[in-house]
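Every protein chain but one is kept in place in this view of the complex.
Up next, chain A:
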Amino acid sequence: MAKPTEVRTMSEAGSTYIDAFPAEAKVVRAAFYSSFLALAIGGLFGVVQTLHRTDVYRFMDSADYYTVLTAHGVLLAITFTIFFLVGVFTWAITTSLDRGVEDIRFTWAWYGLMVLGTALVAIPIFAGFTDSIDMSASVLFTFYAPLQAHPLFYLGLVLFVVGTWLAGVDWFRSWLAWKAENPDERIPLPTFMVLTTTLMWYIATLGVAIAILAFLLPWSLGLIDSVNPLLTRTLFWFFGHPVVYFWLMPAYMMWYIMLPKVSGGKLFSDPLARVVFVLFLILSVPTGIHHQYLDPGIAEGFKFIAMTNTMFLLLPSLLTAFTVVASMEHGARQRGGEGYFGWLKALPWRDPVFTGMALAGLMFAAAGFSGMINAGMNINYLVHNTFWVVGHFHLTVGTAVALTFMAVTYWFLPQVTGRALWNRSVALVQVVLWFVGMTFMSNAMHRAGLLGVPRRTAEPQYDGFEFEAAVGSVGELNAQIALGGILLTLSLALFFANVVGTAFNGKSDSLPANGYAETLSGSEDAPLVLDNLKLWTAIAVVLVIFAYTFPILSIVDRGGLFGPDVNPFPVSLDTLPVLGLVLEQYVTTALATAGELTGSIVTEVTP
């Protein structure tokens, strides 16, 4: 139901987002707060992990470590990132199309579904901490079969993903409605970014949807006996690699449309930004097998194709690096900066939004180097599944993405609350502290990985041997990891102080207006074909078919669709799933009239 189009221009002086779109601002704010809640809990678990692994401080049983790690992975890699993304994307669509969502109830509906999904996932994970509830899901965020979680875990994931699909529908709806009214206009850049990312997400999530709906959920409910572990794993990585770009794209969007603005300049090139997002749409999915270089049962040739695609995926990131630096330089020169490097001094380093994003970008460059090592099929053997990898992705998602999100939050919070930021100095200290903490933690993790220290391990201290450091010692690395973890936690505390402080601040009338960076070379320079989303989607689908059909056929041919005879390895203690119980109970209640029956059945089916 299209609303009558009110004319709400973002250029209105002093008009914040909440002034222009009060209803939408509420959803965006809710999405941000959900995201921050996940960050708070997940971050706390992060420091618990660093202290436990390094044996600096252990207060729980090592078996519980894996429950903590599951929660850390899911809450941060899925919940924190994606809730923030839907908030930013909703802001980007409404702001750049300059129209509200088509139906705010629909918007709340997908947000609600995502919340429900998260709750269902969280219940069995957290139940893993106590023996009194017969439920658990300590399967880590990759949930590789034959490790088996409680069905609620899988069900929750599905609902969460469906929520994001509906969010995508919402954004496409807005765009189609806008296009009907503006048939000759180019897609505004932020909207273009949202749409290409959403298309990529639709393709990518098919993998995990099939893995869960066709195999893991029925298997956890006892409807099928067995699964093919290599198949479900491959389907997971079909989704698992592009999800990386799903985290990264909102950060890239911020680097393209906010960083130039806060630097005081303009985006260097709109057409190249479009090229970059198109490349991500095309290349993100057919690369997932690079996470499986070491998997038996997948031919070397398929791994090679994945590697080639992965290397080409460097291109959009290298282009981004160029554009971001060029835009910052333009901004600095507008502010009076001069010289080859002298312009750097003219950048607004006192602005936490700028500094946070710039530091995040710097760390992303460092991550690029360790990423190239990971991507090399042969060098990967040295680092696969070691602590090196954890060091790598705390630079990418843990900093490039997370720090960018935290930094832009300082700009977004006033926009969606109508209140001034509580304290800018605290914010500045916060982003710098994150950078410092992560430098310690991630650097030491990389080095430990080279010694062979494994990831995902509660006690990487063994009876038969010790890891030998050529430079320094394992003790020194552990100290750096623990120190880094503590600094990161302090940084998080400052972040939440600002979020809460701002929420309790009074309303302010002197907030900056909503908006984003203008461009030096605008969309009029971009060839029309770039906006042909159908074409790019078709190419993306063809590449996916090309990269995945044969590996998947071969895996199914080798191991069978439902696998060799593997036994479920319930990390959920209860093999008779509560969901089954509930269903059974429901059906029986309908048939039988007496309420007493229900009670006795519950006790009967409990094993």
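Criterion: contacts are C-beta pairs under 8 Å (C-beta built on N, C-alpha and C of every residue); 3 or more make two chains touch, one makes a residue touch a chain; residues count from 1.
Basically, contacts and distances are computed from a predicted model.
Engineer: As a check of understanding, state which of "Hydroxymethylglutaryl-CoA synthase", "Cytochrome c oxidase subunit 2", "RSAM-partnered protein" or "Probable branched-chain amino acid transport ATP-binding protein LivG" is the UniProt name of the chain not shown.
Structural biologist: Going by its UniProt entry, the chain not pictured is "Cytochrome c oxidase subunit 2".
Engineer: Which of these touches the unseen chain: A:Pro348, A:Gly376 or A:Gly501?
Structural biologist: The one listed residue touching the chain not shown is A:Gly376.
Engineer: In the full complex, which bits of chain A touch the chain not displayed? Write them out.
Structural biologist: 62-63, 65-66, 69, 138, 140, 144, 146-147, 228-230, 233, 268-269, 271-272, 292-300, 303-304, 307-308, 311-312, 314-315, 318-319, 322-323, 326, 372, 375-379, 381-382, 384-386, 450-460, 462-468, 521, 525-527, 554, 558-559, 563-567, 569, 571
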